[in-house]
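First the structure, then my questions, so here it is.
Of the protein chains in this complex, one is absent; all others appear in place.
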Amino acid sequence: MSEYNYTLLALLVFFLPLLGFLVTILLGKKFSKIYLFEVAIITIVLILSIVIGFFKLGFQVDERIISQFTWIDLKSAGTPYTSFIIELGIVLDNISVIMLFVVSLVSTLVHYFSIAYMKGDPRFNRYFAYLGLFTFSMMGIVLTHNFLMMYIFWELVGVSSYLLIGFWYEKDSASDAAKKAFLANRVGDLGMLAGLLILFTTYHTFTIDNVFGQIALGVLPFNSEFWLTIMGVLLFCGAIGKSAQLPLHVWLPDAMEGPTPVSALIHAATMVAAGVYLVTRIFPLFTGDALLFIAVVGALSALIPATIALTQNDIKKVLAYSTISQLGYMIMALGIGSYFYGYFHLITHAFFKAGLFLAAGSVIHAMHHEQDIQNMGGLRKKLPITYATFLVFCLAISGVPLTSGFLSKDGILAGALAFGSLTGHYLITVVGFTVAMLTAFYMFRLLILTFHGKPKDKHAYDHAHESPALMTVPLIILAVLSFFAFYSFNPTTAEKGWVFEKWIQTPESVVPESARYSFMVPESEIRDRKIIHSETYTKTVHDAHIPAVILSLLLSGFGILVAFTIYYWKKISADKIANSLKPLYKFSLNKWYFDELYDKTFIAFTMFLSKILNWFDAKIIDGVVNGAASVTRGFSKISGGFDTIVIDGFVNFSAFFSGLVGIVLRKMQTGKVQVYIVLLIFSIVILIFYFSR
Amino acid sequence: MMEVGLQHFLVVSAILFSLGIFGVVTRKNAVMVLMGIELILNAANINFIAFAKYGNFGFDGQLIALFVIVLAAAEAAIALAIVLNIYKNFATVNVDEINKLKE
Amino acid sequence: MNLYDFIFYFFAALTIVSAFFVVTTKNIIYAAFNLLLTFFGVAGIYVLLGADFLAIVQLIIYVGGILILMLFGVMLTNKITNVQIKTEASFVIPASIGVGLFAGVLIAILLKTEWRNSPADIPISTLVPIGKLLMEEWAFVFILLGVLLLIALIGAASIARKE
Partner (left out) sequence: MSQPLAYFFDSLYLIKPETSIIGFLVLILLYDLIFKKEKWLPYISLFGLVVTLFLIIEQYGYNKFAFQSSTNFGMMAIDPFGAFFKIIILLSSIIVILFSILSKELDVARDRMGEYYTLIFGMILGMFLMVSASDLILIYIAVELVSLSSFVLAGFLKNDSRSSEASLKYIIFGGVSSGIMLFGISILYGITGTTNLYEMNSLLQNFDSTNILMILTMILIFAGIGYKISAVPFHFWTPDVYEGAPVTITAYLSVASKAAGIVLLIRLIKSTFVSQKDTFGYWEMIPAFDWQGFLIIISILTMTIGNFSALWQSNVKRMLAYSSIAHAGYILAAIAVLSDQGLVGVMVYFIIYLLMNLGAFLIVIVIKNKINSEELEDYDGLGYRMPLVGVAFTIFLISLTGIPPTAGFIGKLYVFIALVDAKMLVLAVIMLLNSVVSLYYYVRILKHLYLNKPKAETTDIELSFSLKLFILVLAVPNIIFGLYFAPILEFVKTSLIILGI
């Protein structure tokens, strides 16, 4: 296909969801069936992205297709001094094409699933409109070739996820959760914005490739590698927010207040993956130190939520924590330089985690919106298809051979092992393997408590029934995609896989060699071949592969075994363990007290400040600024505590100041035209005197 | 007293101009305000003709003055129509009482 | 002081004094008659400057047209039975200060400047050159003034006519 055709198709894929959103939201009140338009649009988008993927990956695998136009070109304004050009455009390379497919597939499946799941909701059409908006913004993130659009769509994704989490805004918990998600993301975005400011002031461009080119030429922010690291870390802050990494992970579990298909789409497969995608996109500009930071954040986010997931009883909360943990895995993989497996895990995880959420949705649907697994049990017989697919997903996430999860997780673990032996950061390796074991345990705990054993709630059990085909077919499709065969002919390793071998190559780092990980500096002097990692690294990873496979198999096997022992065979009482490890158990059950910690520190601090401000407001400037305060109250309703201080303070001050000026100006505008002419004459005299000095 | 020259005419016009503005500003009656504006235009006309004569600029100055007279007539016609309308609406033509539109 | 100068001072004084009364007198009718004198004085100055045609036009249009219009304005906006057709002044003090300053600056600058001084010979009649200019170089402006008068006519009629 020609470049033109690619661009055309990509633009269609990009803008069709927007059309779907506009049509659905505008005509939603008049036509109750308009959601079908949105569903049709998203199906077309899926087909188009498959077409793009087929031609791109099949025939033009090595090309990067960039189509861009100059948005602001201040050179052409004839200016001699300033020169900066802002380009907007899209890029079609292998990772964006694959991501396009993943997003549109999951989105399509979720659309169909939702038709059954959301049946009877009073705002049915609006729900689909929001899904369209979300898909549009996600496409923007995937396709963009510059930081500016990335940031804009980053925010837009935040907005649409806010709308979807708070979809049932009548529930206080839902609207609170939406606000919390918005705020936590805002904190991350603030970091990203700071990073972008550094980037733009240094490079005068937003285009990612141009930035890379300039870094490769040795242009550094403030001429120091340290600031390059800082810039990378700040940009990564955006990913911390979006991908719910520590310490901003608190919003994701709460976001489970949204409809379950939304959780599958946003909080498993796409939006949270955007952070990981961002890191893969800008991977070349991270210095070694920045990557280490990323790895540590990833490792912590993999470990801590995994320990929390052990004790949770809400089916969606368990999945939420497991999502954070898996995202941490990907981030960690990227941080340790295992680019390929980090991205690969993003893909495989997108499918099986979306599947898990949808299956959970099916269960919740069957149990009439019961989410507590302690009230479930024995559903295996009532929901055979859901059970079977859930089992496949559990196996995949636990990394059992023959599944896709095995391929990706195994690669990450091998990379972690190699990383440990090359740099001595063995803790990351240990975390990697521990999390593998914990994951296997809590996933099977979830499976057994939900589907096996005796039903705990007889009434609900009796009324449970298998979901309609609209819900089960998406599950089956996702389950099929969780097998190894789609990614590699060899079920033991993806390294020689027919697909990924060719498709995804680790991009060469552009930062100065002195700032990279030592193993990412090529040793050989042959410069005509692209060498990204040193030969030692390649060799170490290769050697680490077999031990990693064996170790991870043992550990996940152990995890599954323990889960069965405790919950299936009941050889060991779960309560007993909980009692004997009471402090630890409570710590995990209460999610490491993160929320309480934030309540006691940031929130309390904010409240304190706003109290002071309130006092100030009431006592000093109330009279002048009543109008101002109500505007800002409108603002703060939306954005909550943090904004209250910044905007209120600013507006109050400016209103006070402009009040003084305004009083003088109003005195002049008396409505008497002769006064105006007197003023005019005085001004002319003053002007004459002023200029004839 | 020196011989009458350009400056003399200019002073006359400057005084006429200032008196015109003074009239516009101080008169309450709208018609009187319009008289002030006529004085301003006359002052400018004296300038044009005086400059044309003393600078030997040809007859353009006189022609311009002619145009200005025409414009003054047109403006006066419209202004008086507006004043009549004001009288119909407000029952007064005192400019300073017509101040509904203000801050 | 020759005759020219004397005539100048006469007309200048006439113009300024009557203009002063225009802007200060309380009676509108007096003001209107003083305005007549002002226009007359200005016409005299035109004659002194060799603009005889302009002087005639000034008298015809200003006195015959505009002033009559003004008087109509006065009559129509005051009750005729009201013997005391009076108007008051406002903002006198700020206006005096502002206009005084302005006039001072203006006159000072105008007097300070070295103007080009090469008085032209005045032809016996200015009618022919003005007519020629009007019909040739300024023909476009002449046509435009026609349009402008049309617009003024329509505008004035539109506002002042009865429904």
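Labels for the chains are A, B and C, by order of writing; each one numbers its residues from 1.
Here, contacts are C-beta pairs under 8 Å (C-beta built on N, C-alpha and C of every residue); 3 or more make two chains touch, one makes a residue touch a chain.
Source: prediction; values computed, not measured.
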| item | value |
| --- | --- |
| Chains in view touching the one left out | A, B, C |
| Footprint left on subunit C by the chain that the document does not show | 105-106, 109-110, 112-113, 115-116, 135-137, 139-141, 144-145, 147-148, 150-152, 154-159, 163 |
| Where the missing chain touches subunit B, by residue | 17, 20-21, 24, 30, 33-34, 37, 40-41, 43-45, 47-48, 50-52, 55, 57, 60-61, 64, 67-68, 71, 74-75, 78-79, 81-83, 85-86, 88-90, 95, 98-103 |
| Where the unshown chain meets subunit A, residue by residue | 69-72, 74, 76-82, 88, 152, 627-628, 630-631, 634, 651, 654-655, 658, 661-662, 665-666, 668-669, 671, 673-674, 676-677, 679-680, 683-684, 687-688, 690-692 |
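Heads up, the rule we're going with is that only the chains that are shown with their structure count from here on.
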| item | value |
| --- | --- |
| Sequence positions of subunit B contacting 2 or more other chains | 21, 25-26, 96 |
| Junction residues of subunit A, two or more chains touched | 674, 678, 681 |
| Subunit B-touching residues of subunit A, taken from the complex the two chains share | 666, 669-674, 677-678, 681 |
| Contact footprint of subunit B on subunit C as seen in their complex | 1, 4-5, 8-9, 12, 15-16, 19-20, 22-23, 28, 31-32, 35, 38-39, 42, 45-46, 49-51, 53-54, 57-58, 61-62, 65-66, 69-70, 72-74, 76-77, 87-92, 95-96, 98-100, 102-103, 106-107, 110-111, 115-120, 122, 126, 129-130, 133-134, 138, 141, 145, 148-149, 151-153, 155-157, 159-160 |
| For the subunit C and subunit A complex, residues of the former touching the latter | 90-91, 94-95, 98-99, 101-102, 105 |
